[in-house]
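What follows is a single structure, and I will ask about it in a moment.
Showing chain A:
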Amino acid sequence: MIAVPGFLLSLLVAMVLSGSGLAAGVKAKAEVSCAATAKSLEYDCAIKLSDQRSGAALTGVDVTVGADMPSMPMAHNVKPVKAVPDSAAGTYRARILLEMHGDWAVKVDLAGPVRDRIVKSMRFEPKP
Partner candidate 1 sequence: MIPFIQTTLDGLMVGSSYGLLALGFALIFGVMRRLNLSYGPSIMIGAYLGTLLYIKFGPPTYVVAIVAVAGSVMAGIYVERLCFAPLGVGAGVASMVSSFAIWMQLEQASLLMLPRHSYPFPSLTGGELWSLGPFVVRPDYLIMLAAMLAMSAALTLLLYRTRFGLGLRAIVENSLAASLSGIDVERTMLKAFALASAIGGVAGFLVLSANQQVTAMLGMWATLKGLIAMMIGGLGSIPGAIVGGLALGVIEAHSQNLFGPQVRDLAAYAVLFVLLVLRPGGILGTTAVRRGMGQRGGDRWTTT
Partner candidate 2 sequence: MEAMLEIADVVTAYGKIEALKGVSLSAAKGRITCLLGPNGAGKTTLMMSIAGALKPRQGSIRLEGSELVGLSPARIVGNGVALVPENRLVFPQMSVRENLLAGAYQRNDSGEVTADIERMYARFPRLKERREQLAGTLSGGEQQMLAVARALMSRPRLLLMDEPSLGLAPIVVKEIFGIIAELNREGVTIFLVEQNAHLALQVAHHFYLMEQGRVTFSGNPGELAEDEVIKRAYLGTRRSAG
């Protein structure tokens, strides 16, 4: 009841804050594939970034890769690592260290010329 005025007030603030932005240009598309390394729970991920509309490779982007477990939205998250550009245009590599095996949501965050986030669901298992 009493929460209502305060709530409305902050909604207003939120509206002003968020309404100021302009529609951004590029929507990114990512392909991610990860392979187990020799070290347990460490995976080497190859990321290929392109423009969703034009299909052109996205180069010169700051790429960070993180991950969390959807079934435990706050418990298991991996400290994001910076990805380094690979040889081909728009490709990047990053090594992530997971906490356990299972289903993870891999988050690719883009900053710099393109700001976006792409989320991929992947299952990580130890080598048999």
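Quick note on selection: all candidates are chains of the complex that A comes from, given by their letters.
One rule holds in what follows: a residue touches a chain if its C-beta (ideal position, glycine included) is under 8 Å from a C-beta of that chain, and two chains touch if they have at least 3 such contacts; residues count from 1.
Bear in mind the structure is a predicted one, so any value in this text is a computation, not a measurement.
Chain contacts in this complex place chain A in touch with candidate 1, from the set 1 or 2. Residues 75, 100-102, 123, 125-126, 128 of chain A are the ones that touch candidate 1 when the two sit in their complex.
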